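A single protein chain has been omitted; all remaining protein chains appear in their positions.
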Amino acid sequence: MKLPSDHKILMPYLTGGAVADWTDHLRALVDAGADAIEIGLPFSDPTLDGATIQEATHAALTRGATLRGILTRVSEVAGTVPLVASTYANLVVRDRAFCSNLRDAGFDGLIVPDLPLEECAEFENQDLDLVLLASPATTDERLDEIARRSRGFVYAVTVMGTTGERETLAASAADLARRLTTRSDLPVLLGFGISTPAQAAQAAQLADGVVIGAAIMRRVLDGAAPAELGAYLRSIREAMDEG
Amino acid sequence: MKLPSDHKILMPYLTGGAVADWTDHLRALVDAGADAIEIGLPFSDPTLDGATIQEATHAALTRGATLRGILTRVSEVAGTVPLVASTYANLVVRDRAFCSNLRDAGFDGLIVPDLPLEECAEFENQDLDLVLLASPATTDERLDEIARRSRGFVYAVTVMGTTGERETLAASAADLARRLTTRSDLPVLLGFGISTPAQAAQAAQLADGVVIGAAIMRRVLDGAAPAELGAYLRSIREAMDEG
Amino acid sequence: GRFGEYGGRYVPESLIGACRQVEEAFRSAWADPAFRNQLAGLLATHVGRPTPLTPAVRLSAELGVTLLLKREDLTHTGSHKINNVIGQALLATRMGHKRLIAETGAGQHGVATATAAAMFGLSATVFMGERDIERQALNVFRMRMLGAEVVPVRTGARTLKDATSEAMRHWVGATEDSYYCMGSVLGPMPYPWMVREFQRVIGDEARRQCATALPAAVPDYVVACVGGGSNAAGTFAGFVDTTAKLVGVEAEGGAGATRGTLGVLHGVRSMFLQDDDGQVLEAHSIAAGLDYPGIGPEHVHLRDLGRARYVTVDDAEVVDAVVRLARTEGIVAALESAHAVAWVIRAAADGTLPAGSTVLLTLSGRGDKDISALKELL
Partner (left out) sequence: GRFGEYGGRYVPESLIGACRQVEEAFRSAWADPAFRNQLAGLLATHVGRPTPLTPAVRLSAELGVTLLLKREDLTHTGSHKINNVIGQALLATRMGHKRLIAETGAGQHGVATATAAAMFGLSATVFMGERDIERQALNVFRMRMLGAEVVPVRTGARTLKDATSEAMRHWVGATEDSYYCMGSVLGPMPYPWMVREFQRVIGDEARRQCATALPAAVPDYVVACVGGGSNAAGTFAGFVDTTAKLVGVEAEGGAGATRGTLGVLHGVRSMFLQDDDGQVLEAHSIAAGLDYPGIGPEHVHLRDLGRARYVTVDDAEVVDAVVRLARTEGIVAALESAHAVAWVIRAAADGTLPAGSTVLLTLSGRGDKDISALKELL
């Protein structure tokens, strides 16, 4: 996938199907300056997600969201910015056509948090970029391997924990970002726990960009209109661009 | 004790203290032709008694009947016919003065159903006649010993069971009576399960007399007046005397 | 048929023959290597014997003594009761009986009896006070699931003492085909002796295990809880000829040895809680298995001889002991067994148990049955 190299990358996250008008939210995020969108494909047992994205996932499944339905909606909005699917290994492993279906719907990349280096070989070299994740506990040796094998970008998980908003940017973020940016030719995006413009600006200094997930979904679940969500993302965008 | 030898012996039973006017019942029984009276001294755990005498015992203890109180009442009525105490081994074993206290109150004999041959030695040769019991399962050899060591009379338990009214006189009664009367110089009284005049007459044919317990106490517990109880015993007396 | 001046056979003449038959059958069986082997085999394959000797490492360190636990809680059905019941059921089978009669309080002996009856294809009739039936509905259901008939007893306080009386009454009329399976070292001879012999497997095993586990081979103290006293009797039997000090721990409200006076109940001359008029009192203990107003005659004899001592602990100490043992050793003991633990904790604290003492404690049963009660209490 093609991510901009002239400015810090902002990748907001949306859970597919969590609310009825989620593609309106998606468009609003693009309009507000998103460089790419991460779209969560709901899975019944989201073991790396904190309370907010669990709730969004549960809402989506309760609303009857299906992979097929989400792909159809995605195909209607694809083409403006890169789209990255994120989901759990179960959906990927059980269906040989999974990646090609995603590509056909307009996705450019795929994030699978429970598909580490050891298990990802069979899903590499697809038309879809398989984005690998790194964590603060990842050894340098593994970081080398992750940097080498990831496609599109590297997702740097800032904390030893699940997704979700946190008061401050984890101290571990800086160390991981430093270790990773020196190793990777791909952009390094920091995610997990980034919710305020200040945190986003701080994180953007450390790496090539940020992912904002729970903070977005908290607002969506609380009923934020697309315009409202766009305003929030714009505040992040501005803080990052100001540095 | 002196029991009559010119007619069949009738020994009714009363639980001491089961009702307030129990000594009135006792006098009525004497007046109605009792040759001796068995007086139950209540014990908390009457393991050889059926439902009726258990109930009478419970009633006596609930009313606050005590050994001392019963002995006092007995001493007021003693002297007309022989009085035989019956109770359980616990009361006898725990109190060295037990037998002499009973004798002083006017008792002539003592029945302790859970004090068999093996255990009775220490309570023999008192001023009080220790009456031994025999049962249908007792071997001939034991019957010899029981006949030899019992005092006053021998209590022949007609059934393998507890005290209480029964429809018919147990078949085992005849065999036991036969085996016992041929061995004993003392009177043999049949007890357990005898309640109707016909049963009493039948039993009296087999031995030297009968004990009537539960049938009496059923009437007492049901509120029979002394006169009513006397009338019942008289019907027994008459049936026995007619043979 | 005596332990000193205690014991005996204070039963109605109607039961003399049956008691004699049991005694003769037991004497013959106990002298018969085939019976002993068969019983030992069943205890191994069906009960889980030998039970382990568990060093209570963390609690020992806290108390400053070496505490070894004889784990009767790990037997099939969860308490030492099964040792005795399997022995008696095997004896009943040898005698040609088709039915077991038993009394039960909280239901442990009843469940054990129902279990043994199922194993041997016998029927079982268990007498249980109506009040206990209400309080222990799950054990009643368990007995019935095992195929036993549970007969409610509605006399007296409708608890264990009354159930025992009613079971004996029933036996009087059923000696032909039924075997009375007494649950503790109580009742007429040969029961107190026979039950002790069936339970001595606890003490014999522990003796051998201590010989390996302790440098001195024999512990300084041997401690067990005492209701009727069967687990203690079985344990003490293994150590009575050693230098070990024997301690039986009674419940404050069911302390036959400590608070009882001479009497006769359910066929045996021993010590019983009774009032001044000789009426036997109800026992009251948090532990249903200690809720009996008397104690086995051999215990009174051992006390009189000075060979064993008997002490009491109160309900609050017992609950504390359950929690402390759970937290330090991961063992939830039966409330009965926790009496012994409570005494060791107290005795270690007040110096009655000198620092460094070695203590064998029989953990007679597991606490699963008490969890609801503890939940109310804690």
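Per-chain residue numbering starts at 1, and chain names A, B and C are given in the order in which the chains are listed.
Operating definition for what follows: a contact is a pair of C-beta atoms (placed from the backbone, for glycine too) under 8 Å apart; a residue touches a chain by one contact, two chains touch by 3 or more.
Bear in mind that the values here come from a model prediction, so they are computed numbers and not experimental data.
All shown chains touched by the missing chain in the whole complex, by label: A, C.
Check A:21, A:76, A:104 or A:119 against the missing chain and you find that the one touching it is A:119. Here one chain is not drawn; of C:17, C:55 or C:152, the residue touching it is C:55.
Touching the chain that is not shown, out of A:33, A:50 or A:187: A:50 (per the contact rule at the top). Contact with the chain that does not appear here is found for just one residue of A:162, A:184 or A:199, A:162. Mapped onto chain A, the interface with the missing chain covers residues 42-50, 54, 58, 61, 66-68, 88-91, 93-95, 113-119, 132-139, 142, 146, 157, 159-162.
Panel shows chain C; residues 44-48, 51-55, 58, 71, 73-76, 78, 114-119, 121, 137-138, 141-142, 145-147, 322-323, 326-332, 368, 371-372, 374-375, 378 of it touch the chain omitted from the view.
Keep this in mind: only the chains that are shown with their structure count from here on.
Taking the mean of C-alpha positions as each chain's centre, the chain lying farthest from the centre of chain B is A. Chain B and chain C have CA centres that are 37 Å apart. For the pair chain A and chain C, the distance between mean C-alpha positions equals 66 Å.
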